[in-house]
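Below is one structure, written out as structure tokens; the observations come after it.
All protein chains of the complex are present and in place, except for one that has been dropped.
Labels A, B and C are assigned to the chains in the order they are written; within every chain, residues are numbered from 1.
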Amino acid sequence: MANDHGSHASPDHAHEHPTWKQYKWVALILTVITAFEVWAYYVPALVASPFFVPMLLIMSAAKFVIVVMFYMHLKYDNRLFKALFTGPLIIAMATLIGLLFLLATHKAEGGIG
Amino acid sequence: MTGIFRPRQLAAIVAAALPLLLAACSGQYPNSTFTQLTDFNRDANGLWNTMMFWATIVFVFVEVLLVYVMFKFRRRPGGPEPVQTHGNTKLELTWTVLPAVILVFIAVPTVKSIWRFQSGAPANALQVDVIGHQWWWEFRYPEQNIVTANELYLPIGRPVNFTLRSADVIHSFWIPQLAGKRDLMRNRTNTLWFTPDSVTPQAFNGSCNEFCGASHANMRFRAYTVSQADFDSWAAGQAANAIFPVAPPAAAPAGATATTVAATTQDTVAAAAPTAGYAFPLSELPPHVLPKTPIPAGLTIADDVLAAGDAQRGFQQYSRSSCIGCHKIRGNPSSLGVIGPDLTHLGSRHTLAAGLFPNDARHLALWIKNARKMKPLASTSMPTLGMGEIDPILKTTVTAGLGGLTDQQISDIVAYLMTLK
Amino acid sequence: MATVAASPTYTDSAGSHRTGIMDWLTTVDHKKIGTLYLHTALFFFLVGGVEAVIMRAQLMGPNGTLVSAEVFNQLFTMHGTTMVFLVIMPLSAAFFNFLIPLQIGARDVAFPRLNAFSYWVYLFGGLFITIPIFFNAAPDGGWFAYTPLTGREYSPGQNLNFWVLGIQILGISSLAAAFNFATTIINMRAPGMTLMRMPMFTWMSFVVQWLIILAFPVITIALFFMQFDRFFGTNFYAVSAGADPLLWQHLFWIFGHPEVYILILPAFGLVSEVLPTYSRKPLFGYAVVAYSGILIGFLGFGVWAHHMFAVGMGPIADTVFGVTTMLIAIPTGVKIFNWIFTMWGGSIRFTTAMKFAIALIAMFTIGGISGITHAAPPSDMQQTDTYYIVAHFHYVLYGGAIMGIFAGLYHYFPKWYGRKMDERLGTWHFWLNFIAFNLTFFPMHFAGMLGMPRRIYTYDAGQGWELFNRLSSYGAFLMAPAFLIFLWNFFRSKTRGEVAGDNPWDAATLEWSIPSPPPEYNFAQIPMVTSRYPLWDITHPERMAGIPHSAEGWDDAKQRTGEHVTSGGKHEADVAPMHIESERRSAKELGIPMPNPTIKPLWVAAGILVLFSSLPVMYAGKNMIAFAMMAIGGSMFVGFLYAWLTTPMEDAH
Partner (left out) sequence: MAHTAAESHAPTHHYTTTGLDNRKVAIWMFIGSECMLFASLISTYLIYKGKNLVGPLPHEAWTNPQTGQVMPAILDIPVTSVSTFVLLMSSLSMVLALAAVENRGKPVPPGLGGRILSSSKLWLFMTCLMGAIFLGFQAYEFTSFVHEGLTIRRNLFGSSFFTLTGFHGAHVTAGVIWLGTLLAIDMKRGLQPKDAVWVDIAALYWHFVDVVWIAIFTLVYLIQ
């Protein structure tokens, strides 16, 4: 089965982690994306456009993936870990989206007439 | 081996159960959901029958197979070592696909039925607003300008659309013989509609089906299906203000003011006849609609005191008691409360306190005397008012200082309330 | 080779364990922790059962006056909560603990002390939520505690505080245990025990751990919201501030529906062990049974709103949730038919365990089918919140989970205690239980469809429900003797049952290859597995001809344990090809390092209990005492946790 044939080296040196060279580039990319996000927030034309929300979502997803892949070493580590993380993540996102649809119809009224 | 006969007995139970189900449609089971009285229930029953058809096949197949296997393959002394099978792809595919096919036969009518009853009520539907309260029902007919409680009148043949809301926690509105249930809650407005098109003038029980606190079991109501003409008469009666004392029809227009009322003398009362609209005849109520809840032990009122109740005195007593802070009687200018049920036409109702008791003088008197003993209530609802009674929530004894009423005063109020037809 | 070697006497096995009270308080042995779970859960079963019997006595006739509305509401709330969280889940946990390491050929779970911690948290949480009923202050909002009824505005008493905090405590226990068992199954399997060779019970347990890992965080958050609302005045469920009354319902059922599969899958796993053993055949369609378990678990996350068909979600949601719910019939049906075909062509021995397993197939099918009838929203609108639903879930919970667990208990008792339970008493228990069960719950189908709502403490005469209620009540009264027979049999057999031997049922999996009860280290040498039925490879090689065998995974194992084999010199090889171990030696003799007993997990759990108990005190207005309790509980928690983490688990050796 899938999980059985992971890397069999001992965990102490299971994988060659990237080094400072890579880490600093990752940090730089993260900084740039964040700066761009905040900048976009202050451009009224952008905020008003229909692309604003998808754009922000994509950028934050990109940051998310970068951190997980490089800083959490998911790119280099055992396949098992990828499964342990992405499975739950998918269920969590599906649940979140489902909830947003289901609960969108509620109207806060306070009391009743 | 004894083990083999078990599911057979079960099959026998099920076989015996089917006729029971049929019998369930008869009068022996007055709250049965298996009726054909509305479009909703015909639809739901059609679906149920479809499902039962397949369910019976699946059930019989599984249980018979199980019994057969148990009988056929039980261990026999000296029997051969069983053939070792590990699986059979064709068989396994079969019992994956067949249930899937059965489910299609169930799912298609299900989906049709969902859309049929959830795409808005017919335009000509009668509009009824239902508001759930802990633990009673408020019914409003906005077109007819009616506010009433715990008893519904529905014209036969016309679709009725309920708008469902709640004043507090979640409740659920259900008349099993007419339709499925829908929840009532705050910050969300629900609807439910059906047409009582295959029904004679009849009385039904309804109940609350979402657990809503201490008296959830006691949150019942009644529904009457009546002819359009009777409905109109009832509606006209309910829409009118309460008239007290009841004056000759020509003399007093609806809505006499307090001063005129106070000035009226005893003989006008005697001369008056109540002008009420149609009410479902008490004599035609089937037994299951008449409440049989026993009166709690230790709660009494003497017959002679009760008989001596005087409506005039009662009117005045009522109008200066705490009642007016919670109850509304249109036509009685001091009675403006909105917390409790509208009492304007209390006398036209057949039941009391959300279907818990028959609406007669004794029950009414005991209710006023110690409502919290008659029905488990919250500290925010109808208080215990009889002098000397112990409030089951506050554990205090009611005194005059706390607004306590003597049996005589209560009897007077009862006499007054009974005139509100 | 073919027969099991003479079994050791019982005294011998008992002698190797210390049995004093401190031993139980400090144990980190998964088998003993399993035993603790088992006994505690049986105790709570009695509590939940007595609550049910009182309810049935109240409902025996119309307008019953045995208990008041307030008491009745506490009874059904606590009955449901107890049975779900304090009985079935812990009974399953008892089996997870006892069986998983034995079935996969491990010496312990991945985190033995965390395991002890889970148990103590469960015990404290269980007591926390149960004790108030003796003071007429038990939770009374139903087992799913719908808001806004359960908010401070409508339930100002302490009652609901015990529920919201108690379930939160129990959640900690379940989550800690789930991480532990999932890690154990992923990482502690013997060489050659690939996933597709795991015993089916371990498979189903694995799915259950995932359901817990993914479903419990949701209820944790939902409960935090409720706690914040009740204790700190937030507005999550406060309708007067505009909150949505459905938020709680959705969050609860996102947890609640996977929860019902958490309850049933371990029982499915147990009968998947029982049926092949007593049919002398391997499980039919092993792979499909495993995959269908995964599929049930996965689909279970997409159907939650079928508990909410009456709330008016609109036609789209009703359609989606109705249809996805129906889909679950497919993988479940696959299991049912695979079980029946496991028996097909077999040589069936009707032991008590087998009777219960077969009863599960028969009874669960009824519950499953009624489940399908409420998967259709228009039909469910007539059924929801009536006794028809009560019938459904008792058929799946009692007829499924409880029957399966009884099957497992009779089956594994010899392994657990070295002796068999009495079969004659077992037969009595089974029949009485079976008849009483059907008598109790079958009539509820009728009561429900004939209009009887659930959760009512009283109903009026003449509604057409009297007969069914009377039958149900008689049935419930009959369940009590059935259960008492079981308890008598259980406790008597521990010391007086027939001595069982290693493998009394001629079963096929690893746990039966070692002495009964197992020594503390389980396996003197870790068996190297070549197939799905390793023990039958030895005892019935002729049965095993048709299935694949391989030495997959052996090389790694040898390589990775090799260091140990040679370093000490005096040790035997740590791993060895599949073999039967009938000899019982001490861990010391064998040079197997065992984790030290420790009381720290218990104290950490106690710290949690004190922390949570401070909140009701605060609610009562005694702030100073509450803060003191928080300080004490907090420092107990942190202090003992540090002490635990900085103490090595094993002695240096």
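One rule holds in what follows: a contact is a pair of C-beta atoms (placed from the backbone, for glycine too) under 8 Å apart; a residue touches a chain by one contact, two chains touch by 3 or more.
Since the structure is predicted, the reported quantities are computational estimates derived from the model, not experimental observations.
Put simply, the missing chain touches A, C once the whole complex is considered.
Looking at C:44, C:203, C:216 or C:468, the residue that reaches the missing chain in the full complex is C:216. Considering the full assembly, C:193 is the residue among C:149, C:169 or C:193 that touches the omitted chain. Of the candidate positions C:241, C:287, C:316 or C:551, contact with the unshown chain belongs to C:241. Contact with the chain that does not appear here is found for just one residue of C:183, C:347 or C:582, C:183. Mapped onto chain C, contacts with the missing chain fall at residues 107-108, 110-111, 113-114, 175, 179-180, 182-183, 186-189, 191, 193, 213-218, 220-222, 224-225, 228, 232-236, 241-244, 247, 251, 254, 526, 553, 556-557, 560-561, 563-564, 567, 574-575, 593, 645-650, 652-653.
In the full complex, chain A touches the omitted chain through residues 3-4, 6-14, 17, 19-20, 23-24, 26-27, 30-31, 34, 37-38, 40-42, 47, 52-53, 56-57, 59-60, 63-64, 67-68, 70-72, 78, 80-81, 84-85, 87-89, 91-93, 95-96, 99-100, 103-104, 106-108, 110.
One rule holds for everything that comes next: only the chains that are shown with their structure count from here on.
Rounded to whole angstrom units, the spacing between the C-alpha centres of chain A and chain B is 52. Chain centres here are Cα means. That of chain A falls 35 Å from that of chain C.
Chain B and chain C have Cα centroids lying 39 Å from one another. Shared interface positions of chain A, defined as residues touching 2 or more other chains, are 105-106, 108-110. The residues of chain C that reach two or more other chains are 240, 242-244, 246, 314, listed in rising order.
Looking at the complex, you find that chain C touches chain A at residues 186, 194-196, 213-214, 218, 240-244, 246-247, 250, 254, 301-302, 305, 313-314, 317, 552-553, 556, 560. Across the complex, chain A is touched by residues 131, 165-167, 186-189 of chain B. Here chain A touches chain B in the complex through residues 105-110, 112, going by the rule given at the top.
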